[in-house]
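Only one protein chain is missing; all other protein chains are in place.
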Amino acid sequence: MLHTRKLLLPVLLLVAAATGAWGAAAPLSDATVGCIDCHASATPGIVADWKNSRMAKTTVAEALKQDKLARRISVDQVPAQLANVAVGCYECHSLNGDAHKDTFEHNGFNIHTVVSPLDCAVCHAEEVQQYGDNVMSQAYGNLMNNVVHKMLADDINGIPTFDGAHTGMSPHGDDVEAESCLYCHGTVIEVTGTETRETNLGEMSFPKLSGWPNQGVGRINPDGSKGSCSSCHARHQFSITVARQPYTCSECHKGPDVPAYKVYSVSKHGNIFSTHGKEWDFKAVPWTVGEDFSAPTCAVCHVSLLTDGNGNVIAERTHRMNDRQANRLFGVYSTAHPKSADTTVIRNKAGLPLPAELTGEPATEYLIDAAEQERREHRMKQVCLACHSRTWVGNQFVRLQSVIEETNAKTLTATKILATAWEKGAAKGLSFTDGLKVEDSIFNEMIEKMWVEHWLFYANSTRYAAAMGGADYGVFANGRWYMNKNIEEMGDWLAFRLTAIEALHPKK
Amino acid sequence: MLHTRKLLLPVLLLVAAATGAWGAAAPLSDATVGCIDCHASATPGIVADWKNSRMAKTTVAEALKQDKLARRISVDQVPAQLANVAVGCYECHSLNGDAHKDTFEHNGFNIHTVVSPLDCAVCHAEEVQQYGDNVMSQAYGNLMNNVVHKMLADDINGIPTFDGAHTGMSPHGDDVEAESCLYCHGTVIEVTGTETRETNLGEMSFPKLSGWPNQGVGRINPDGSKGSCSSCHARHQFSITVARQPYTCSECHKGPDVPAYKVYSVSKHGNIFSTHGKEWDFKAVPWTVGEDFSAPTCAVCHVSLLTDGNGNVIAERTHRMNDRQANRLFGVYSTAHPKSADTTVIRNKAGLPLPAELTGEPATEYLIDAAEQERREHRMKQVCLACHSRTWVGNQFVRLQSVIEETNAKTLTATKILATAWEKGAAKGLSFTDGLKVEDSIFNEMIEKMWVEHWLFYANSTRYAAAMGGADYGVFANGRWYMNKNIEEMGDWLAFRLTAIEALHPKK
Partner (left out) sequence: MLHTRKLLLPVLLLVAAATGAWGAAAPLSDATVGCIDCHASATPGIVADWKNSRMAKTTVAEALKQDKLARRISVDQVPAQLANVAVGCYECHSLNGDAHKDTFEHNGFNIHTVVSPLDCAVCHAEEVQQYGDNVMSQAYGNLMNNVVHKMLADDINGIPTFDGAHTGMSPHGDDVEAESCLYCHGTVIEVTGTETRETNLGEMSFPKLSGWPNQGVGRINPDGSKGSCSSCHARHQFSITVARQPYTCSECHKGPDVPAYKVYSVSKHGNIFSTHGKEWDFKAVPWTVGEDFSAPTCAVCHVSLLTDGNGNVIAERTHRMNDRQANRLFGVYSTAHPKSADTTVIRNKAGLPLPAELTGEPATEYLIDAAEQERREHRMKQVCLACHSRTWVGNQFVRLQSVIEETNAKTLTATKILATAWEKGAAKGLSFTDGLKVEDSIFNEMIEKMWVEHWLFYANSTRYAAAMGGADYGVFANGRWYMNKNIEEMGDWLAFRLTAIEALHPKK
């Protein structure tokens, strides 16, 4: 491999130049040439990465000539100055400069550090719009502006204390959050000042940024936009290959809370990908079932434009990740997907910003209806049917529904134990005497934490396993074994605590 | 290895072109042409997958011409109608039709949905026979028809309840089991009726199947056979490459209960596979040590026909997965392997269907004897010796034996604590007063669940780590750390419970 590349690359380039088949870099704008002049030595990795990207090798005008299905650009035209050059440093880092609070004068140009979805939308408008309808684009607010979710985050990140008898909690700093929940959910990037540094070109000024670096899916950018395309289309290769392989999703979906990648990796699909994926064509647009790949990755089911060998469309491209899913598997209880990507608008009957009551009853008016659920499931099934019979696919979805009901029932039992603990004074959280009242965090005592693990780890894992064929993730690997063990442990904790209260302070 | 392939590929291509030995698709039967006519658009992924398979590219007659060691077919002849066509849709989905309860009339042909090991046996008789001796082929019955194992499954899958003071259990539905234990162990596939659907060819009838889809290793098929070759030889590529890579085994052996894949992946062997495996030849039959691969995968040690560079056989092919293993690492206690693949026949002295007493004493008459253990270990050592010295290999097996004894001793301690809990009334399970009696499930209380984790998770993990070189899986990753911590936790639970009983109901 070493020898192949080193010896042959020059030969190959000659051939390529002669035939114009590929590899002939597109012309660069003068401004981008200026950037590269310094950055080839200042940040060689970035420049080399970009040189390997498709954006470096073609112009937008050329890209627009492609057949509709094969196009990677969703607008019909772009501003004139972008059309006939490679998409280089300057093209992206100067777009919409006025909207960017991080714009600064840099060697004669107005440059911004953080390229945002609105910048990408100049060429990829549809994708950015779809992504805006994606719950992921709202990941910052959905966590930080939801009182229940924020309470959970604070009980995770806070600094616990001990006074010799009781545990307590003191607050944490901002950096902690950026390396914790917001690593995936996205930080708020703000310009906090300016700093001056000595460089090879003399003294230069740069904006100071808080919340940076971050590539979380719901990042709040200095132009006010939400999200980061580089969450999945990593860095300066903007690689569709990276975005289509499951490793990208694993960055945020491998933990016990959303074990999608773990489940996928032991599924039949994951097995085939792990073995044969290296022979597949991850760059093809459209992506042809059976020819370009022989088993789905995450992108196949959730995102990509799929065709069969005759060019018939099996699934349209979407960047709203739940466009083909009827139910949200993730949650205290699994329900239909929320209507709005901004889930802070939800109020259940108890007044909490949650898509279900504590009893599991869904907050229906905030959730997609049965007709929309069916539309979404139909889209998903079209993908499954490319490789499986109708009987197979139909049964699979019936089973998934059973597992949703099963796990919801098991969560209800856990919730009953917790509510009993609150009622009997063994723990302090919600009180129900005069309507629901939050008396204390519902996430800071041991039995409350057990309850969280019940749905967040075990019920979720079991549901993901049913959705994708994850074997042990529905049993011994954070699945049913742990749900039923957890119920016992919650019951024991409650009994021990009540016994202790009774033993030390017997009722007369 | 790299060089060999590079040098030979062009030569090989010339030879191949000259002889037409491969690449030119084999002739198809008329029936299979008929299938493909519709299914190329109805299920394009399946057809494309099959086209990439060896079965699509050669006839059985051609395959039989190969040298004995290189043959992938273990019969000497096949029915005439199969000999001179590619093994296509019709060839497999019509075989032994009368035996298949799922056979149905489909566009003029009698077709069955579920291809079973008995169908595959028409060409692969030896492999199917070996697999029948494999404990995996009995995985359904070994779980569901063993009262102890079934009790465990029910306590995992059942729906727990809470009445305000005590936890209880209500039963679960069938779908739950299919997505839980039986996902790996295999379901029973039964024809439950017929459904009619509109298709491109007008109205058509199809059998309704319960327990479907499933590819569990002990699946009970509609022809009464057991198992599913596609558990490992995935789907319509029937890929030997998939079967030989460890990802296949990981589908069922990555959880905490049988962490074989996890251990392998951090072993020296797994490390070398992860780095260099992509350069290996996973299709070669026979499989040559050092030339086709430079470190073992699961298949190397458990299944494959191995030769050295001079064509000498190092290990014969076997589909009885424990053919080279003296001891069953998995279990409450590790013992010699059971004689019979159907382990429901076992009775220990206490009358339970388990290969050892609760004290660890093996149920010798149901287990292979020392001579057979030695024969199996000898086969395994021949594989090890291809790359390791006799001193290395000998010491390795001595250590494994030590670890078996160590973990059995630690399990005995856990069992003593549990038995004390039962005796003192702190938990309810077995009673020993008038011989052993099952008074209550032995898997439904917390201390019982801790005991299960002791052997199922921690002792197993420690043993697998010793067998394969799994480092942390014998220490902090579900290994010894957890065994000794668990003993403390069981002891504490028992003490707390007895204290609570004493505090609330002091003995006079």
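Chains here go by letter, A and B, matching the order in which they are written, and residues are numbered from 1 within each.
The rule is short, and it goes like this: contacts are C-beta pairs under 8 Å (C-beta built on N, C-alpha and C of every residue); 3 or more make two chains touch, one makes a residue touch a chain.
What you see is a predicted model, and the numbers here were worked out from it, not measured in a lab.
Chemist: Touch as defined at the start, partner being the missing chain; which of B:A350, B:L385 or B:V438 qualifies?
Modeler: Missing-chain contact among the listed residues: B:L385.
Chemist: Of the residues B:M321, B:I417 or B:I442, I need the one that contacts the missing chain.
Modeler: Residue touching the chain left out of view: B:I417.
Chemist: Touching the absent chain in the whole complex: find that residue among B:K65, B:K278 or B:K349.
Modeler: Once the missing chain is taken into account, the touching residue is B:K278.
Chemist: Even though one chain is hidden, which residues of chain B still touch it in the full complex?
Modeler: Per the touch rule, chain B residues meeting the hidden chain are 1-3, 6-7, 9-10, 265-268, 270-272, 274-276, 278, 289-291, 294, 308-310, 312, 385-392, 395-396, 398-399, 402-403, 406, 409-410, 413, 416-417, 420, 465-466, 469, 471-477, 479-481, 483-485, 487-489, 491-492, 495-496, 499-500, 502-503.
Chemist: On chain A, what residues meet the omitted chain?
Modeler: 1-8, 11-12, 40-41, 43-49, 52, 113, 155-162, 164, 166-167, 172-173, 175-176, 178-181, 183-184, 195, 197, 206-209, 212-213, 215, 234-235, 237, 239, 241-242, 245, 247-248, 250-252, 254-257, 278-279, 281, 444-446, 449, 456-457, 493, 496, 500, 503-504
One rule holds in what follows: only the chains that are shown with their structure count from here on.
Chemist: If you average the Cα atoms of chain A and of chain B to get two centres, how far apart are those centres in Å?
Modeler: Here the centre of chain B sits 33 Å away from the centre of chain A.
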